[in-house]
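Just one protein chain is left out here, and the rest sit where they should.
Labels A, B and C are assigned to the chains in the order they are written; within every chain, residues are numbered from 1.
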Amino acid sequence: MPYQLLRFAFASKHPEPRMFRAPERLKDTYDAVIIGAGGHGLASAYYLARDHGMTNVAVLERGYIGGGNTGRNTTIIRSNYLTPEGVAFYDQSVRLWQDLSQDFDLNLFYATRGHFTLAHTDSAVRTMRWRAEVNQHFGVNSELVGPEEVRKAAPQIDITCGGHAPILGALYHAPGAIARHDAVAWGYGRGADQRGVEIHQQTEVLGIEVQGGKVTGVRTTRGNISTPRVLSAVAGFTPRVTNMVGLRTPIYIHPLQAMVTEPMKPWLDPILVSGSLHVYVSQSARGELVMGASLDPYELHATRSTLDFVEGLAAHMLDMFPFLSNARVNRQWAGMADMTPDFAPIMGTTPVEGFYLDAGWGTWGFKATPVCGKTMSWTVANGRDHELIKGFNLSRFERYELTGEKGAASVGH
Amino acid sequence: MANMRSSPLAHALATLHPEWIDVAGMPLAATLRDDHSGRSDKLGVCDLSGLPRVGVKGPGAAAWLAARGVPVPDQPNTWTLLEGGGVVARLARTEFLVEDGFGGRIAARLAPELKPGTTGVYPVPRQDCALALTGTVVNELLVQTCNVDFASQARDACIVTLTLMVGVSVTVLRQTFAGRDCWRLWCDGTSGPYLWETLTGIAAELGGGPVGLKSAFPDARFQNLQ
Amino acid sequence: MSSRLPPVTGEWIDRSRGLDFTFDGKAYRGWVGDTPASALWAAGVHVLGRSFKYHRPRGVLSMANHDVNTMMQTGARLNLRADVEPLEAAMALTSVNTAGGASGDRLRFLNALGGFLPVGFYYKAFHRPKALFPFWERVFRRMTGLGTLDFNAPHIRTPKRYDFCDVLVVGAGPSGLHAALAAGRAGAKVVLVDENARIGGSLGYQRGGSVEGLEMLRDLERDLAELPNVSVRAATLAAGYYADHWIPLVDAKRMTKLRARAVICAGGVFEQPAVFRNNDVPGVMLASAAQRLLYRYAVKPMDKAVVLTANADGYRAALDLMAHGVAIAAVADLRAEGEPSALTMRVKQVGIPVLKGHCVLEAEAVDDRLVAATLCPVSAEGRPDTASPQKFACDGLLMSVGWAPAAALLYQAGASMRYDAGVHQFVPERLPEGVFACGRVNGVYTLDSKCEDGERAGTEAARLLGFDVPARNFSVAAERVAPSHPWPIVDHPAGKNFVDFDEDLHLRDFHNAAQEGFDNIELLKRYTTVGMGPSQGKHSNMNAIRILARIRGKSPGEVGTTTARPFFHPVPMSHLAGRGFNVHRETPLHGRHDGLGAVWMQAGVWLRPEYYGQPGKRKADIVREEARAVRESVGIIDVGTLGKMELYGPDAGAFLERVYTAKFAGMKPGTTRYAVMLDESGVVIDDGVVARLADQHFYFTTTTTGSTTVYRELQRWNAQWNLEVGIVNATGAFAAMNLAGPKARAVLRKLTTLDLSNEAFPYLALREADVAGVPARLMRVGFVGELGYEIHVPADRAGHLWDALMDAGGEYAIRPFGVEAQRLLRLEKGHIIIGQDTDGLTQPDEAGLEWAVKMDKAFFVGQRSVDIVRKRGPRQKLVGFELDAIGASTAPRECHLVVRNGAIAGRVTSIAWSDTLGKHVGLAFVAPDMTEVGSPFFIRADGGTMVQARVVPTPFYDAEGLRQKVVD
Partner (left out) sequence: MKILTCPVNGPRPVSEFAYGGEVRPMPDGATCSDREWADYVFNRSGVPGVKIEWWYHIASGTWFHAERDTVTDRVIRTWLPG
């Protein structure tokens, strides 16, 4: 038994302090205001305080810590993207992830499981090779493997997928991992809080003051604040916030759903993704199969569930794993995904001075949490885009210089 | 011209040991080896793809048909009976499907008249997989394959339904065809084999299956089609 | 020792049909109608499972589908709920998540380690040293998880079905039955479902020693049976509520997707446990569980019971127990004033001590079975007075302290709920249109009121739907006494007073979590995992809310509830998946290809021959042979999967000019033209050939995968432009085959009277003629780089034509060729494939399609964007290349990268070995400054080998284009 647990048994009172304070009121002025206490917002706050010494920071959250997409995603972490910009960025993220539990002294259950993106058509095989080549070019551990490798990692899989979508190969990404999503927000939140950042839950932003093209303050349900810097890290709520500063973006919101089975004894180690079958699946430490599919087909700013989602996903799961017929789906849920035309995020400075955007995370925001915090905090502190996110600036659209991640993210994960 | 045409289901039917009958130049199954008596009364799926058929769309389509004595349904998604047991189905607003029954020659007559060139009257080539569903448990087959409440449709309303059935776009209506109450189904011929395989598979579970023309329509006279 | 009672009126078991089964290896016998739990309880087995974290023994808790600690497995069926799953013959049940069975579980030592494992302990350890975490993760994974999968279990395909009704009533207790009756009598088509094996709800088991309820049930059943428009479905779960009254009904066999016009939720309530030390030991159960054991399964739940209560239901349960020979040691009522009704007298009359204002301080177990309960006075605030506890020997303890609404469907429907302090329960505050609630879920408990409330809901639903029912004033009286206690919770310094049995959370865990800052309901849930176990909080959420409310000094209403997401109970994947339909399309030549040994590949929804297999021959060799046949003699390929569109009308030419980049208005009938389609951002999305048949009649093709979306978008454009055109998607109506090779003309000549001479029918021309008696559209095309005729005919005559062509080609050894050979042939010719040689961002100039883009038109889709992008210049260019060295082993493959000075400078989009040319040729994207013909570049092949290539002009083969124009 680890020594860390001993103190629990021998303490008369639970020996743990609050992870985050609950400040009673907002201050009048902050050096920076971060909207959204999800993983991205809290990571940005954490690194602002830790790396840039900016501690007079408020994180404003209309709900509760980690209650948005941070707590709703399927927790897959990988860096096998398609574009040089994407690969370099996510590679940095994975490196940060790997030490995060120790950095926080909080166990995030970061578990390296290996990640297979299955190819069922020869054009998918080509795309996988493309990704593997780009990945290897940047030193990311990623390779195109044959169906036998898939079978080795997941011996139970029906390699023909019910006879109508045989697996021809896969992109194998050994560092692919999963983690306990909520704890990521708590870890960043605790770290930021300890360094002086204020986290205000149940505090909704009503408006952002802009004067002469510069951000000057924020109006909230709990009062007004003056600040020269606002970072929006609100995923599915991005259009509402950009609208407050009159900024137009390509972001559109579609729900992304997920579902989970009852727990079962461990059998599936790797993370499997199939673009053709619209499935991604991993088995959590609790033994549940955590599964997702593709985006919902139309715009909706709500997290309702649909039955056709579970029906379709279950059918495809049984194509891959017919023996799951008796396994039961326990729960389904949804998040609001902020999509972009090129499936790459929108990050960094904007035409409004002092207004920074961390958005367009679509279906892949969780895996970017640490590097977003790193790069956005640098950007906010320095007033210009961090090197790693230059390719993701909002201005790329009017320049027609899109970042082509579409091929890598067609299924979301 | 004899037997130059083949049904979208020709390949599937050939495996069922059919006795063929010529329907307007297309061999259809008159009988199938395993089509035991009574199957079509329980639940039969019958290929009618060979019936003469013509499609027309465009703002002038209704007038064009009317001018040729075809009874044009006045409401979108309704149908009227055509002389000789066929149907005129109005698909959505300005598109029509005209199909002869076993005793009719109207669609066959219209086809050569329908040439491109008239503004507002546009030929729609019809190469359907056309089916008839017969028997007492048809509704069970429908509710297992389609999210439309067919059972509640009033018969005298002559409704045409354009919907999806097991993922395929279909046109559905209920008629008395060749003396038999049945549900008629049309889909693109290239989706036909999949639809056929799916429907006959479910039908078999429900005590029915594929049937030949002679068991589906015992009262029909086929000779004038040959 | 059996505790099965003599026959009990209304019991669900069939004593004429015995069932033999085993549990953890020991043999038992039950009856049809039993559940594993009832049969085992009857057989004197009380440890039915182990808890998730501490591996504590657990027995019956609810008998109502919340007893997730007693999940069992038989064969491939895992995680069966032993409290409700119908018992079957020969079940070989084992308890899930134990080491060595429920009673001998070797992991029970974990119970003693509870102190080391407080809430969230796993966040606080195991990550240091980092290298050890994978080990710990494996340990965790082994410890968690419940049932075990059988990888040989078959793929179960269950037929799903759709159903439609006017009013769905969920829950067939007294209120639901009355609702169904009222709606049914109004003429509505009603479906009444209940998840229990039989209908009746509380009428069947909450009897209070009387048969009145049972008689009412019989009457209601009879009344309903008289209504043909009411369908009553027991053992059917309404698993969730989805938009517009769309409800999955799950039974043992299948899922029925029901579309209702109105939904009445009469799902009742879940009985809630009291929280006290050792409230989980076998023998402690909800009062309703004991009543279910009694009346459904005729099982005597215990010999001697203590009843802990805070409502009238506890007294009724005591009477029920007594009526079946259970001794009642004591009734402890949490309320200082006790039960105001006559029930108190009835209990006291038989000599049972009633201790008002008392709680259970702790329960005591010996050998995993309850032996005694310690009672003591409790203050109004819930503080126990431990000065003089009284201990009662007992082997059963009933908890009857309150209820929580089974409101999941209401939440999913978007209802808002409020906390009603009159009943100490959340009740609906605002219901969405068409959604109704009645009975206990609505805070209505008194039997007469429940019936009235049900009738009200049924009537209102029918009226909403327009059924002719007179309006009536319903008066549903408010409950005079709260059926739930606001604080059925007793602290104990030694803990083990469980709030969540799924997750082994006891009271202290909640205080500790709040202390760490997880003090709103959502964070509390996520940190403690309360309500996240398989029973989804049915017995734990309400107490969690009460605890948090007290910690925060708020009311439960202010604390609020968490979202209740589908499913209400877990649903098997097989039921959700159904049969699993896999839509595909086949060209009319499918059967022919099959007969020729086609090896199929998927192309979107289509199946296409990749090549025609021959025994003993390798794919690569066959593909080369197929290609050679085309180059040297004649081949034929089915291209019927191409999208095919008819376009009619006076504005047809103008329409095409708007959707494609080229010009068409001036095209002469009888000619064809290559056409490229862009999206609004200027990206190449499709290509094809446009043919003009007549002034007002065009016929054009799209890519195989693009046909559906292209047709759809064309329709949309025209819905905006309102040009006078008619568009027909004729993809399936026409079959198409490409007859190609130097002998193509010779073959065709045998079958048509059309003048095929180069002058009469030149390259890129279109002709209409009969071929083999079939009316056909013929286009002189050159995709594969030889003399070629693409022949389009009505689909029903495709087989006839194919046979005729194969016949006619016999003397030239005509060979059908597949997609793979076609890809090679077109590559030799330098023709691109949209989607392979372009990607989601490719502009026409980058793909070498400048020539096909006519900027001097007024408008075409994407034009303005091309204009903008041209100012910037292309980011990459597609070029033809050949490899300097010949050697298939090191040859790059498609999507290998072009590398310059260590940086990515492009990628290979197509590459193949060409027998004809005797070298590897390919297409690659390269940087714009690397396009000069003859300039070398490097491709990184497998294993990092750098392979030198050289830019060459395309076409690689027959650059002058003489082959496709060949004159015999």
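Everything that follows uses one rule, which is that a contact is a pair of C-beta atoms (placed from the backbone, for glycine too) under 8 Å apart; a residue touches a chain by one contact, two chains touch by 3 or more.
The structure presented is a predicted model; accordingly, all values stated were derived computationally and were not measured.
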| item | value |
| --- | --- |
| Among the chains presented, those that the missing one touches | A, B, C |
| Selected residue (touches chain absent from view) among C:Glu226, C:Asp621, C:Glu680 or C:Glu811 | C:Glu680 |
| Identified contact with the non-displayed chain, of C:Ser175, C:Gln602, C:Ser633 or C:Gln863 | C:Gln863 |
| Where the missing chain touches chain A, by residue | 238-240, 242-243, 248-253, 297-302, 304, 306-308, 338, 341, 397-398, 400 |
| Chain B, residues in touch with the chain not shown (by the definition above) | 76-77, 91-93, 147-148, 161-164, 169-171 |
| Absent chain, residues of chain C that touch it | 242-244, 246, 257, 259, 680-681, 711-712, 715-716, 719-720, 722, 729, 859, 863-865, 867-868, 871 |
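Keep this in mind: only the chains that are shown with their structure count from here on.
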| item | value |
| --- | --- |
| Approximate Å spacing (C-alpha centroids) for the pair chain B, chain C | 34 |
| Interchain centroid distance [CA atoms averaged], chain A/chain B, Å | 51 |
| Touching two or more other chains - residue numbers and ranges from chain A | none |
| Multi-chain contact residues (two or more partners), chain B | none |
| Of all residues in chain C, those that touch chain A in their complex | 76-79, 97, 113, 115-118, 121-128, 130, 133-134, 136-138, 140-142, 144-156, 160, 240, 242-243, 246, 248, 257, 412, 508, 511-512, 515-520, 522-523, 526-527, 534, 536, 563, 565-567, 570-574, 576-578, 580-582, 584, 601-602, 681-682, 835-836, 839-841, 865, 868-869, 872, 875, 893-897, 899, 904, 907, 940 |
| Touching residues on chain B, where the partner in the complex is chain C | 1, 4-8, 10-11, 14, 26, 49, 57-58, 116-117, 119-120, 122-127, 140, 143-144, 146-147, 149, 151-152, 166-168, 188-191, 193-194, 198, 202, 205 |
| Chain C - residues contacting chain B, complex | 159-164, 257, 259, 579, 581, 583-588, 590-591, 594, 640, 646, 648-650, 693-697, 724, 726, 728, 730-734, 773-774, 794-800 |
